[in-house]
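Data first, discussion second: the structure below is written as structure tokens.
One chain of protein is taken out of this complex; the other chains stay put.
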Amino acid sequence: MAWETVIGLEVHVQLATASKLFSGSSTRFGAEPNTQANIFDLALPGTLPVLNGEALRMAVRFGLAIGAEIGRTSVFDRKNYFYPDLPKGYQTSQLEFPVVGKGSLVIALEDGSTRTIGITRAHMEEDAGKSLHEEFTKETGIDLNRAGTPLLEIVSEPELRTAKEAVAYLKKLHSLILYLGISDGNMAQGSMRCDANVSVRQVGDTEFGTRTEIKNINSFRFVEKAITIEAQRQIEILEDGGRIIQETRLYDSDKNETRSMRSKEVANDYRYFREPDLLPVVIDEAFIEEIRASLPELPDVKALRFQSDYSLSEYDATVLAADRDTADFFEAVAKDCEDAKLSANWVMGDLQAALNKLEISITASTVSSAALAGLIKRIKDNTISSKIAKTVFEAMLNGEGTADEIIAAKGLKQVTDTGAIEKIIDSVLANSQAQVEQYRSGQEKVFGYFVGQVMKESRGKANPAQVNEILKRKLGN
Amino acid sequence: MAISQKDIETVAHLARLHLSENEEQEVLGSINSILAMIDQMQAVDTTNVEPLAHANDAARQRLREDVVTETNQRDNLLKLAPSAENGLFLVPKVIE
Partner (left out) sequence: MLNQGLTEISRALTRGDYTSAELTAAYLERIEQHNSGLNAYITITGEQALSQANAADALRASGNAGPFTGVPLAHKDIFCTTGIRTSCGSRMLDNFIAPYNATVVEKFNQAGAVMLGKTNMDEFAMGSSNETSWYGPVRNPWNRELVPGGSSGGSAAAVAAHLCPAATATDTGGSIRQPASFCGLTGIKPTYGRVSRWGMIAFASSLDQAGVLTRSAEDAALMMNVMSGFDPKDSTSVELPVPDYLADIDKPLQGLRIGLPSQHFAEGLGKDVELQIRAALAEFEKMGATLKEISLDNSHLSVSAYYVIAPAEASANLSRYDGVRYGYRCNNPVDLEDLYKRSRAEGFGAEVKRRIMVGTYALSAGYYDAYYKKAQQIRRLIKEDFMRAFAEVDVIMGPTSPHTAFALGSKTKDPVKMYLEDIYTIAVNLAGLPGMSIPAGMVDGLPVGLQIVGRDFDETRLLNIAHRFQQATDWHTRTPGV
């Protein structure tokens, strides 16, 4: 039997506002517990919400970026349930009239193809606080700093078919929210969290199978593993003739398994109704157009432009465009050194490797775009070889100066003087009589040996093209 | 519509109210008489009537500027709590 997995994702993105969705408390991450929870956040009696305009703008920004209908009138509702990290006993959310309606996202798959994934809706809501279970033996501690932080919940259609597609979708979403500047997207700190609805069915079936919801998966890697393991669990049950129970499950990354969270299931009846403390949020054309005008060039458009403007391959263009800072860096380098291919190779290759090793972002790179362009220029004008360039780059990373300064200080300038190269070659040939004999008797692979010796003598500085040419001429005699 | 004993239990749980057996009986009776009064509404055809959530349904939500206006008031606020320690509100251990 061939099985197919059906996946829909609900992604919660913390919006990067300075203050909370309905109060003037700070949303800064990592503060001492309950130091950023004011009387409204604590749900003291008589306190009331007022909507943060920036959160609304960010939500609309996202909606426009996915080509969605913007809810001209969006409405807040109360979702009622008791939990100690939910001070009001209800979460203010949007049910019937979300701020963002249907839109879509194009994801790139490993085989180079693309798929368009539908986004059902996105709505604004409040984040909950945190329950700390470890600090006390008989009690749970409640920190309400996070309570009321604005979230955008983005709900996809059940159109993803593999765990890898789900990850590609998430990565695309991640790239987009960073582009839009609406979230820091930090998954480790919970700025982006993912719930996955997973079901399986036999290939060819038109009905969906019973789904389970896997809660709060907090890394791309875990999303892939959690979905894979959950689909496998469901397939095994079905193949054994069992039935899937619709329920909420938790992914345990240590054991790489999902397990039932039955406690959350007991009589879940959220009793949604209109939030009477807030009025309908009405957005006019001018509001939308102002936001549309401020949208940056988005990754898909940028990747296309990189292909046409810089003749990059689709792959290179897509990789570079995925991250806004990387794309900006690349463009600065390419414009400066006027060699897009070399710029792309360096940004995606040596620079990215170095940044990964240092665990810093490209904006914190010690080698600026101008400095990298300076290095590439010296490759282009044959001052140094690509190989020497790597040495220079290392020195640049260590803060030893510009490419030109390092080349000068270390005497790395390529030798292009034909006379000087001939002199080295003559000396090498004179000291390698046996190899010369071999070469002339037809063993042409010895040629590499001569090149090696010449480069060694020149300490890598001889221009490789000239070395080849002169060697060939001399050995041909 | 009449409410059953079982409904009372479910609703009391949703509302997180402990009701003694006596209270359940009392509430069952009084809620049923209230529901009977409420059910007078059912006689009116409201098929095409738009629900009205706020008397002033032309009013629009005002937007607040995204500015942090609050300072740390933790010590004052935690004093109101029945149980707090190390800057945290305490509840009986929650088992996930």
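In this document, chain identifiers A and B correspond to the written order of the chains, with residue numbering beginning at 1 in each.
Everything that follows uses one rule, which is that contacts are C-beta pairs under 8 Å (C-beta built on N, C-alpha and C of every residue); 3 or more make two chains touch, one makes a residue touch a chain.
Because the structure is predicted, anything quoted here is derived from the model rather than measured.
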(request) Consider the whole complex, including the chain that is not shown, and state which of A:Asp205, A:Asp269 or A:Glu338 touches that chain. (result) A:Asp269
(request) Spell out, residue by residue, where the missing chain touches chain B. (result) 1, 3, 7-8, 10-12, 14-19, 23, 26-27, 30-31, 33-42, 44, 46, 49-56, 59, 61-62, 64, 73, 76-77, 80-83, 89, 91-94
(message) By the contact criterion defined above, which parts of chain A meet the unshown chain? Give residue numbers in ascending order.
(response) 39, 42-51, 78, 80, 82, 84, 87-90, 140, 142, 269, 271-273, 276-279
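Assume only the chains that are shown with their structure count from here on.
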(message) Can you tell me which positions in chain B touch chain A when the two form their complex?
(response) 10, 13-14, 16, 53-54, 57, 59-70, 72-74, 77-78, 80, 83, 85-96
(request) Going by the contact rule at the top, pick out the chain A residues touching chain B in the complex. (result) 17-19, 23-26, 32-39, 42, 44, 50-56, 80, 82, 84, 131-133, 135-144, 250, 261, 263, 267, 269, 271, 274, 276, 278-282
